[in-house]
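In this view, the complex is presented without one of its protein chains, the others remaining in place.
By letter and in written order, the chains are A, B, C, D, E, F and G; residue numbering begins at 1 in each of them.
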Amino acid sequence: MIFGQGKQPAQVVSILQRLTAEHPDRAVLATRCADDALRACTEEFGGRAQVDPLARTVVVGPWPTAFGRVAVVCAGTSDLPVARECATTVRAHGAETELVADVGVAGLHRLLARLEQIRAADAVVAVAGMEGALPSVLGGLVAAPLVAVPTSVGYGLSMDGTAALLAMLNSCAPGVTVVNVDNGYGAGVAAARIARTIGRLRAGEGAR
Amino acid sequence: MIFGQGKQPAQVVSILQRLTAEHPDRAVLATRCADDALRACTEEFGGRAQVDPLARTVVVGPWPTAFGRVAVVCAGTSDLPVARECATTVRAHGAETELVADVGVAGLHRLLARLEQIRAADAVVAVAGMEGALPSVLGGLVAAPLVAVPTSVGYGLSMDGTAALLAMLNSCAPGVTVVNVDNGYGAGVAAARIARTIGRLRAGEGAR
Amino acid sequence: MIFGQGKQPAQVVSILQRLTAEHPDRAVLATRCADDALRACTEEFGGRAQVDPLARTVVVGPWPTAFGRVAVVCAGTSDLPVARECATTVRAHGAETELVADVGVAGLHRLLARLEQIRAADAVVAVAGMEGALPSVLGGLVAAPLVAVPTSVGYGLSMDGTAALLAMLNSCAPGVTVVNVDNGYGAGVAAARIARTIGRLRAGEGAR
Amino acid sequence: MIFGQGKQPAQVVSILQRLTAEHPDRAVLATRCADDALRACTEEFGGRAQVDPLARTVVVGPWPTAFGRVAVVCAGTSDLPVARECATTVRAHGAETELVADVGVAGLHRLLARLEQIRAADAVVAVAGMEGALPSVLGGLVAAPLVAVPTSVGYGLSMDGTAALLAMLNSCAPGVTVVNVDNGYGAGVAAARIARTIGRLRAGEGAR
Amino acid sequence: MIFGQGKQPAQVVSILQRLTAEHPDRAVLATRCADDALRACTEEFGGRAQVDPLARTVVVGPWPTAFGRVAVVCAGTSDLPVARECATTVRAHGAETELVADVGVAGLHRLLARLEQIRAADAVVAVAGMEGALPSVLGGLVAAPLVAVPTSVGYGLSMDGTAALLAMLNSCAPGVTVVNVDNGYGAGVAAARIARTIGRLRAGEGAR
Amino acid sequence: MIFGQGKQPAQVVSILQRLTAEHPDRAVLATRCADDALRACTEEFGGRAQVDPLARTVVVGPWPTAFGRVAVVCAGTSDLPVARECATTVRAHGAETELVADVGVAGLHRLLARLEQIRAADAVVAVAGMEGALPSVLGGLVAAPLVAVPTSVGYGLSMDGTAALLAMLNSCAPGVTVVNVDNGYGAGVAAARIARTIGRLRAGEGAR
Amino acid sequence: MIFGQGKQPAQVVSILQRLTAEHPDRAVLATRCADDALRACTEEFGGRAQVDPLARTVVVGPWPTAFGRVAVVCAGTSDLPVARECATTVRAHGAETELVADVGVAGLHRLLARLEQIRAADAVVAVAGMEGALPSVLGGLVAAPLVAVPTSVGYGLSMDGTAALLAMLNSCAPGVTVVNVDNGYGAGVAAARIARTIGRLRAGEGAR
Partner (left out) sequence: MIFGQGKQPAQVVSILQRLTAEHPDRAVLATRCADDALRACTEEFGGRAQVDPLARTVVVGPWPTAFGRVAVVCAGTSDLPVARECATTVRAHGAETELVADVGVAGLHRLLARLEQIRAADAVVAVAGMEGALPSVLGGLVAAPLVAVPTSVGYGLSMDGTAALLAMLNSCAPGVTVVNVDNGYGAGVAAARIARTIGRLRAGEGAR
């Protein structure tokens, strides 16, 4: 994986070139790419690269066979960039992914309408900014492992996601685990590990 | 009102005596009374005092005529002391009150089962510790004015209620207002002012 | 309501168009609009839009009939943008509003001179940055429900409004409730709910 | 589960009695029990209760059949109470558990000597106070899902576990997820969910 | 001066004995004395000691001739211990002092009723906990040098006086200076230096 | 006084014009002026304005007669802008001022070399960033009233002057009072009030 | 080394017995021992143990040959426990030590009077609470490596030593390094390593 933040476009392109040359059979993922880095990747790799300007991710190379499925659930449209970084990470780490967006707790019926779909997943990632209540509500409704991602979405004294992070760490729903603010990548790696192992076993393959 | 915290039993008793003598027609409320102060009030005032050891409140004198109704909703049993301090404050300030307990967001069906009752109130107070998500969920379900009270209930890095306070300040549900941690009294005064004015008008009396 | 912060001008315009088409009889409000979004709205909607560059708000469509009245009181001229966002929100949510500006506590006579006007309102919003003392002083002088809005106005260690927020949460005047820093919109929704219900009842209409 | 903190011995005993009567086939777990509550449980339940004074846990009733295995790894002997609360929680939620103690990062050889044992688990919980570095080092050495638990062990400006919590949230090892300070119970629930599902599938049973 | 906090009664007594022996013509002040230290001083020094159990101060030896006058103004009765520590310090450092108590900003008329008395002083100390608004209001009403003392009086998220401290540092009234939380001694020294110099000059003596 | 921060050049100029017209006999001070506001003042007022680009101050109109003297002492050259804002404020409020620069505590001999000059003042302002130690050292060396100004000068975890502010609030030298970070204006007003009163009395005039 | 905090007296004694049995030629150090643990050690080891009730340390076994010398300098008498813990640690790790007490920066002459003695050391440890200014002043006066120890001595908003810690991290004297609050042990180990290596080389022995 390439952490694109703070890297020049030429650096991102050249690391992607080197890694895809070394591992031609594998999807290589770059995250947190700036606009000019995204453009440079589009110019260099063309159709070989999957560029997502909202998530700021670039993937080059073939997706791995997917085992298991992760539901990435997010509260508001402002949380979408983090949720999509997460979903792409999940897919690049070998699990199916499904994005369930705009199901914040202040509009409970929208969340309840999607519940069966979420319950069908092997692992769930809940992405939310503001007061970060989504994992607590979801935690009471699903039995699968649940990873919470606070986002820096908010205004006033949200302290760049600290309010949501604290809420998630203090969730009254047991079994919720948390990653750092805006860390869709970290949550994706964690959820993919879980879902992929479960999916392989269900498919009759060894655990790893 | 008497803020009992840090006061000696004899002090609490003597202020109550003075105030009830000055205002024999009014309920006088003491909050945050220590165990020995509660005992001293029971001994001194006997049946004239309503003593609540969980809420740590004492009321002496006749309740005012009640106008309007406030629903005090709380997430867990640990939040009950704050919720009851709030409910008693509401009643002492001239509004009806109704306590809806143990309806935390991780057990959503219990909250939804009480929804009609909550919706019937003129003002709602939502009391919650831990991640403080209750006001956000309620805020999407009720139209009445909603005051949120964070409590210091929690463990780990809940920082004595700061996590819940921040969550409530950052609520995605518009129109939620907040009081300080564990301040059931303050929320009760605010909610009673609103409900009582509405109730008086509905009863055909002047607003105040 | 449209939260304009972080949105492109074209996005703000298009959501306004959609919402006013869906609800032609209702005032649609956009807050926190950037300069270019304000210009885009003026160009698109012309006289149909009420654009306030100081408050950064845009309103399209007819105002609702107003019931009840909210006094929006602010300490300094630097607090005006938040106060006007609040006042416009109140009006868009169906209550009359009155802006009382430049009545900070260090110039007490100016505040006392406006007191009767403030006391006549059904709900009061107090907007202040710096040390956030205005709600405490007002709280001792008015009996109506009082919502406090801390602003990020200040310098040195004001910590983006945290000093004012903490002061308001710790107000010695009972019954003050608080919203997040600079959240004029949230205070406006809360105050309008209260005042409108009171106003409708006074006018002989049902509470909601 | 019973959260024993703040509860009277008689309360803990009576809730345990009620739950074991309702669910005679299930292990009921009480955590954070004070010394007198532990004694009361020993007196009441005798050999039927498994009381751990270090972890402050009580378990009454038969363990569930275990599927999958969780390695609970802790840095120092001071972290043992949290690690054992976690291990007991894992076992009560239906997975095998193995405690690997005293493998802090300042004595790297001890950790490396236990590595194969840790790598054999289906999920790993890393418990550490002070600087909280254990999950980062483990994260580079194991491929299984890894849950990190910061503890309040430390002195000077450790801020009751905040230093360890921040370190774990900022871990350079991807895929580490975190629970609140001293929350061995929460980490145990999360890890047991993962390991049990994997274990059931490996044993040829359905996932849940 | 003797800082009594953390000192044994015998230590406080023996330092007082030594200092009064060395300086028989001077008032020696001990602050922050525990109950047993106060009793030990009463036993040892009898009528020679002025012991104030509320302020936790002991003074042994003759007061210095006083020049100038300091008004020590405090918001609530809970702030009295700090205010009296301050007043005694002022007197021990050679200025007259006057205590104006219970003039919090939520009861503005009480403050205004004492204004002439406060305005007559050469320096003013304003002592307040909770939201710490008193210095801002006073700062707009008096022209003399004004020192603000935040106290740790409060509940909920007052953070041991930090809310009041921040409010005072952010006061909109220019020329307010601040000392640490509960530091009545420090404010007393500062105010006495100012008032004494002014008083000496007015009396026709040299400045120091 | 005009607080220039956040104001347009035209606004600063127009308020200055209005105030100097209303008070032609008085020095009017504007602080925190941006570069373009300073240029606009130079263009508008020419020789009538005293513009200090380092302190970001503008003064228009005749200085008041000065009574008393304030020494403004600063630790490093980076603290000069705050120190000069303070000195200009002192002069505009009617006291003499003297700037003693570059006398940080890590070069103690430079400070000691200027000591007599500092001791001759009626009030002292100590300006320092970084670790903010200057007031503590000065406090042991001078007897005059001492106001400390923390500055936001620093790097790493200085937290915009909080480190220096905390150091000054915790100074072991009694009688030090403190203003907010970078608040040279506030310290100047406070020190000028003290020095001017002393100076007037020494000159045989009334105190104010 | 034995970290005695939180350990039972019997535990401290038994670990000391085991370690001195394993290493009869070495001084074994226990720190942060409670009163009862200190008494238990005196009873058990008699004259073989060196017990320091102020520093809360116990040393059993022969001191190592000392090479090099460390000056442990502390600001106030309240800092002595940490300073002595440090000095004993230095001696137990094989360097000479010298304690220079009560040389706070507000009494500069006392510090300057001891300067030659401090300058003669191979490494210097500066221990200070309150505003933590001592290392900055010392840093400008000595050339040897300088380790700073903040202590939790203070009152008001000293935040348990955070004020001193921040001051030391922001010291304007280059080359100062810092350990955690009250960590006299850590500073002693660091300083002893430096001084011992220098001392051995000066004595003509190898560096370690």
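By definition in this document, contacts are C-beta pairs under 8 Å (C-beta built on N, C-alpha and C of every residue); 3 or more make two chains touch, one makes a residue touch a chain.
Only a predicted model underlies this, so the values are computations on that prediction, with no experimental measurement involved.
K.L.:
Given that one chain is not shown, what are the shown chains it touches?
P.N.:
A, D, F, G
K.L.:
I'm checking contacts with the chain that's been left out. Which of D:V58, D:V82, D:V100 or D:M130 qualifies?
P.N.:
D:M130
K.L.:
Check the options D:C41, D:V105 or D:A190 and report the residue that touches the missing chain.
P.N.:
Missing-chain contact among the listed residues: D:V105.
K.L.:
Contact with the hidden chain only, please: which subunit D residues?
P.N.:
75-76, 104-108, 130-133, 136-137, 139-141, 154, 156-159, 162-164, 166-173
K.L.:
In the complete complex, which positions of subunit A touch the hidden chain?
P.N.:
Contact residues on subunit A toward the absent chain are 5-6, 32, 160-162, 165, 179-183.
K.L.:
What is the set of subunit G residues that contact the non-displayed chain in the whole complex?
P.N.:
1, 122, 143-147, 165, 169-170, 174-180, 185-187, 189-190, 193-194, 197-198, 201-202, 207-208
Assume only the chains that are shown with their structure count from here on.
K.L.:
Among the other chains, which touch subunit F and subunit G together?
P.N.:
E
K.L.:
So how far apart, in whole Å, are subunit E and subunit G when each is placed at the average of its C-alpha atoms?
P.N.:
37
K.L.:
On a C-alpha centroid basis, what's the spacing between subunit B and subunit G, in Å?
P.N.:
Their C-alpha centroids are separated by 52 Å.
K.L.:
Considering subunit C alone, which of its residues make contact with at least two other chains?
P.N.:
Residue numbers touching two or more other chains: 156-158, 162, 165, 169-170, 179-180.
K.L.:
State which pairs of chains touch, listing all of them.
P.N.:
Touching chain pairs, listed by label, are A-B, A-C, A-D, B-C, B-D, B-E, C-E, C-F, D-G, E-F, E-G, F-G.
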